[in-house]
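Every protein chain but one is kept in place in this view of the complex.
Every chain is named by a letter (A and B) in the order it is written, and numbering of its residues begins at 1.
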Amino acid sequence: MKWALAGGVVALVALPAVLSSYALTLFILIFFYGFLGQAWNIVGGYAGQLSAGHAAFVGVGGYTATMLSIELGLTPWVGMLVGGALAALLGAIIGYLGFRFGLRGFYFVLLTVAFAEICRVAVSNIDALGGPLGLYITFTGNPRQFQFQDGRVYYYIALALMLLATLIAWAIERRRFGVYLAAIREDEAAAEALGVNAFKYKMLAMVVSSFLTGVGGTFYAFYLFSLQPNTLFGIPLSVEIIIRPIVGGAGTLFGPILGSFILTPLAEISRRYLGQGGLYGAHLIAYGVLLIGVVLFLPEGAYPRLRRALARRAGATR
Amino acid sequence: MSLLTARGLAKRFGGLHAVAGLDLTVARGEMLGLIGPNGAGKTTVFNLLSGFLTPDAGDIVLDGRSIVGLAPHAICRLGLARTFQIVRPFPRMTVLENVRVGALARSPRAGEALARARDVVARVGLGTRERVPAGALTLADRKRLELARALATGPALLLLDEVMAGLNPTEIETIIQLVRAIHESGVSILLIEHNMRAVMALSQRIVVLSFGERIAEGAPADIANHPKVIEAYLGEEYVRAAPA
Partner (left out) sequence: MDLTLVMQGVLSGLLFGGVYSLMAVGLTLIFGVMRVVNFAHGDMMVWGMYLAYMLATRAGVDPYVSFLVCAAALFALGLLVQRGLVDRIVDAPHEMQILLMLGVALVLENVALLAFGPEPTRVRSPLASATLWLGPVFVDVARLVTFLVAVTLTSALGAFLYRTDLGRTIRAAADNTYGALVIGTDVRRVYAVAFGVGAACVGAAGALVSPILPFQPSTGLSLSVASFNIVIIGGMGSLLGAFVGGLLVSLAESLGAVFLKPSLKELFSFSLLIVILLFRPAGLFGRRSA
């Protein structure tokens, strides 16, 4: 397992040498959505708190870094941390309200959606943030401005983000923190009775998750050079964030990555071929069908199934 | 000196007095039985003591410290652990992982906690089922698991809520042995139990609850013949026998 992982990472590091520019873009998106999925996985998967408004954190992070860069000339390398911190603050507020008031399941989903939508409408109405049209970033190609002539730099940054989030998830998983999150997900009252401070650990999970997602917002903004409230805060982005870990296996270390390798190419292909000619929303229909299919036929996601299949094969050859 | 003292404990649900001004003490090293007809308020008492409910009035002192208003996890860390009447295993975790959650309360390091959990699992006789997902256990084994998880938190006082309900006589016999062994290892125990034979065999002292109030208290032999106790139970039988 260790060797396979190391081999995989080495292969991904070497890959840009042989990739076409379109394939490079595809991999950047796979890593980036894998990163966002892994960040969501910490609170949505391990802790089992279904946040359906994670786009809010992307939006807060992206807008913060961009405004700091445009207005104060602060480099996005620092701005991304400030954006992450503000996103974590929003996460803490949402978490505090949701967990203190005991909102579970459906009620927590509604709370997170409501916050994301409020952010979207509010930002659309603030002229200083560009209103409904959003902000545009002039391309300078200056690395200090988080801009690169060479697309491979974005590739490595996105890869690093995904690996970083996965490392954090791994560290959580093997510590008391992770064991406690799993216990909370399974049965919160029983966990409390065994000395688990459920509120504290859910808050921690929410803060870590929203911080990472906020950092992702900076990458999103400076990779695309533009931010619109409807795309950065909108429900479709929240759906993009949660669908990969759910398809891959929520609450597993490699679920979000596997989910991104499966879904991102599909989404890009459908956007490329169906999105043209006014076929709006085609890939969201596919996501809807996929969600239904996963719930009905693969409720734990693809990764646990894959792992068992591999273990069986390994057992058979031995 | 007593390990746990509750004074004037009261809890109402709507107009119903579930617990009405109850005094209760558990001495260090004691095994105390809490019995009473259905709806007497026994489980409510457990919920009050373990912090799942906040009392409307009264005080609870554990080891010289008031624990009223503390959250369940904080009370657990102060040395009071409980089981649930309807067992609540973490179904997708294995037996060992379940018990490790409890063990982490005393050993924050994952490795130590695992070793500690393994000990406890062996103690309750689930050693061979360590790697079985809790959802796949029989009821008798789930009851053992419930006990093991609470035990792993290293309690000074263990609250057991009907750990024998639903088991057959042979299984009850082994659980009685187990509870006795836990008690002998130095853990004080407060026991809710419907199985009279088990309560009588295990308890050093018994408190009888009816409509949220203590109606009798004493050694098992005295309780069995106490007129108020007989009345309370007969009353229940009568209600049960009446057509619905």
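The rule is simple: a contact is a pair of C-beta atoms (placed from the backbone, for glycine too) under 8 Å apart; a residue touches a chain by one contact, two chains touch by 3 or more.
Keep in mind that what you see is a predicted model, and the values were worked out from it rather than measured.
Considering the intact complex, the chain excluded from display touches A. In the complete assembly, the contact with the undisplayed chain comes from A:I118, out of A:V78, A:I118 or A:L133.
Residue in contact with the omitted chain (choice from A:I168, A:L291 or A:L306): A:L291. Residue-level contact of subunit A with the missing chain is found at 48, 50, 52, 97, 101, 103-107, 109-111, 114-115, 117-118, 121-122, 124-125, 235, 239, 246, 278-282, 284-285, 287-292, 294-296, 299.
What we mean here is this: only the chains that are shown with their structure count from here on.
Of all residues in subunit A, those touching subunit B in their complex are 174-176, 179-180, 182-183, 186-187, 189-199. Residues of subunit B that touch subunit A in their complex: 50, 52, 71-74, 76-77, 81-82, 84, 88-93, 97, 100-102, 104-105, 108-110, 113, 149-150, 152-153.
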